[in-house]
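Here we show just some of the chains, and they stay where they sit in the whole.
Letters A, B and C name the chains as they come in the text, with residue numbers starting at 1 for each one.
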Amino acid sequence: APALAQGTKLKVGALRFTSHSPSFIALERGYFAEAGLDVELEFFQAAQPMAVAIASGDVDYAMTAISGGLVNLADKGAIKVIGGALSEEPGIDGQKILASDAAFQEGVTAPGALDGRRFGMTTAGSSFHYMGSKMAKAEGIDMTFVPLQKVPAIIGALKTGQIDAWSIVPHIAKPVASGPEVHMIGSVVDYLPDYQVTTIFTSTENAGDRALTEGYLGAVTRGISDYNSAMIDRAGGEAGVDAMVDLIHKYVYTDRERERAAPSIINGTMRINEGATLNVASVRDQLEWFQSEGLVDAGISLDQLIDGSFVETVGS
Amino acid sequence: MDLRIEGLTHRYGETEVLSGIDLDIPSGRIVCIVGPSGCGKSTLLRMIGGLERPSAGAVVQVGPPPEGSLNPLTYVFQDFALLPWRSVAGNVSLALEDHRLVDRAGRIADVLARTRLSDFAHALPRQLSGGMKQRVAIARALAVDPAVMLMDEPLSALDAQTRELLMDDLVGLWERERFTAVYVTHNLAEAVRLGHRVVVLSRRPGRIREIVEIDAELSGRGAMEDVQAHLWGLMRDEARAADAELVDG
Amino acid sequence: MGETGARTVQAAARVAASAGAESPHPVPFRGGGFRITGNRWAGFVVFALLIGGIEIGIRQGWIGRLTFPLPSEVLDVFRQLWVTGALWDHLLPSLSRFAVGGALGALAGIGIGTLIGLFGLVRAGLVPVVSALFPVPKIALLPLFVIWFGIGEGSKYALIALGTFTPMVVATYGAVDNVDRTLIRMGQSFGLSWWSIVRKIVLPGAMPGILSGLRIGLAIAIILLVAAEMLGATYGIGAYILEAGSLYDLERLFAGVVILSVLGVLTSSVIGWIERRVLRWRT
């Protein structure tokens, strides 16, 4: 992107999750610098404040699941979705549906048996709410959704059998289900085969700056390619995985030794859309679901939410 | 019932407050205790009433308390010690509630009548002048038929005119009821008006310096300027020294 | 205002004093001011100005839509809450949590606080524990509360009760300590039993301090409603606020905050009313 002045300052929001690896890679391997961007990572504890930080201009680009809050901010003209990241894809280990031991003992060994039971979520309008709803609809069952604000509270409630089920990304699902208190009973991908889990988004203002956004996306897509090829296609063999784990470990599970962190990093591997392709069909489905639940204004159009002009889109 | 104080000595930590006090408190008389600030008058009175234990010596009760006395040793405090949340009648009642009595209400009404407080039975302490408050405290003390009244500067929180009125009340009361009392005061005029016997204490550690007997009838006593002057002569220098002392380092 | 007025008068008086020192003249006035006065209307005016300013600011575009909600839309949210009856769906569960949790915490706090005030050994043993508990942020313990009390009403009651408990303990034992010692000595001098002294002198005497502790305790209970309703509540003012926050729906967020604020002001006036009735004996 030659249009960019060298050393354009940029803040990229991230969570300390493996799914944010493309940003780490692009930074570590100098892809941002090559695009003329001087990137600083800004870490968050949760996705919701990241969306607000984009709106307030504290952060320029970030990656997170589509939530009611994000849609509302888009409605206020503050942010735009400009690309896709994590996707559910048949055949690849994706998000898991978990059940508590108590429910499991009572026969909840598959999602279809969750009729009348309690499903955990952070807040109304979160991706957990969406996944649970779609699953319930597909199974033709009714569930109560219990808002618990934070992931730890959900885990606590699940382990003690106070909620019956939950869905979550594999690198959290696997360690949680490794104990006797929680069981894995299904995969989200079975209900939402092409679910666009996370998206790349930015402020409306940045989306108007084509050179900047293209520069950013260009660098991130290189990170995505590196990640997919090393971790999923194993193009570099074990050595490639090791090198990538080393790189990611600088940002994720930093408080554990590398030996203990590596399995968790590898466990968390999910495919990220090559070229940040955006599955518009999935996004539309999510938007319509939010609207049908009354969580966002029914008048919001897809165009207010996404700017599909930067990346390849499917399903539009 | 008489009281006898025998070789009473008291210390707070290192400081000796009272030293070798011997004193008789005969029934039916008022014993006034005067002395400079901080000489241990209040401490002595607390020990007479059993609220504090002397380091050495004893306060001895001689003879039985009068029949029907609910609380032989009864205090009247300087700052009245009325419960602000109880009415006048309620405050008097407090002293009686731990006793089984056939006619508590009657007893309260009687004692309020004797102290001319009947009209104020339902008033709260905050509505009363200082003088009235102290009258309520006296009524409460009378309600338990005390053998000895222990009064710690009962008039010193009042203004001079009210003090004058209450002194008249006390003289009248004594004429009728002939109660026994230990009366602590700074005020020599009070001491010579009310005391049958005035005990002068020295500065800390309090020792008995002199005991002045006053023979005149309570009613009809004047200012007794000569006795006052004699007492003041005994105390003037010590009072001045006590006044000029720093309270702590 | 009285104060500035007083200043001017004073200055004027000084001039008079020096100028007309020779001829007979009234003594200069130099009192006034420093009085505790108030004007009920000014409060309304300030609120009206604030709200009106924001409304106009947003409509004129001086204030971004993301910065503040439009006051008129907040009002509309109230209207909707009222019309749909959703107000009660949210208010009643919160009120019952506030009442049960607050009552539990306050009663336990008054009880323990009284024991601390009366018994030296209890004081020595428990005061350090309570002081250590006081600065612990209750939200940090949220994950634990799920384990300990479940995600039902239990954990909500417990969280609110814990928040009310610590300030109540501190206020109560302070109040017991502050009971006039002469009154207690008076009770002893009349030979009252220990229990009579506690019941008739110590507890009524501690009442003012306990009630002002209750003011703080219940304010904290209201603040903790939001934290408590993080734990699996679908209905409740706290849950409503949290949902609005996560949806970045400022109008509903503010509507919820206003409800809590009104609840707080109401609670405080109820306590004020109780104080005026129960503590009528104070000057």
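In the analysis below, contacts are C-beta pairs under 8 Å (C-beta built on N, C-alpha and C of every residue); 3 or more make two chains touch, one makes a residue touch a chain.
These figures come from a predicted structure and were not determined experimentally.
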> What formula, in the shown labels, sums up the chain copies of the full complex?
Replying inline: A x1, B x2, C x2
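In the analysis below, only the chains that are shown with their structure count from here on.
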> When you take the mean of every protein CA atom shown, which chain's own CA mean is nearest to it?
Replying inline: C
> Using the average of all C-alpha atoms in each chain as its centre, how far is it in Å between chain A and chain C?
Replying inline: 42
> What is the distance, in whole Å, between the centres of chain B and chain C, each centre taken as the mean of its C-alpha atoms?
Replying inline: 46
>> Residues of chain A that contact two or more other chains, please.
In response: none
>> Counting only residues that touch at least two other chains, what does the list for chain B look like?
In response: none
> If you look only at chain C, which of its residues touch chain A in the complex?
Replying inline: 65-66, 142-144, 146-147, 150-152, 230-234, 239, 242-243, 246-249
>> Please output the residues of chain C touching chain B within their complex, sorted ascending.
In response: 182-183, 185-193, 196, 200-201, 204-205, 207, 279-283
> In the complex of these two chains, what residues of chain A are touching chain C?
Replying inline: 48, 51-52, 55-56, 67-69, 72-73, 76-78, 122-126, 145-150, 152-153, 156-157, 159-160, 162-163, 295-296
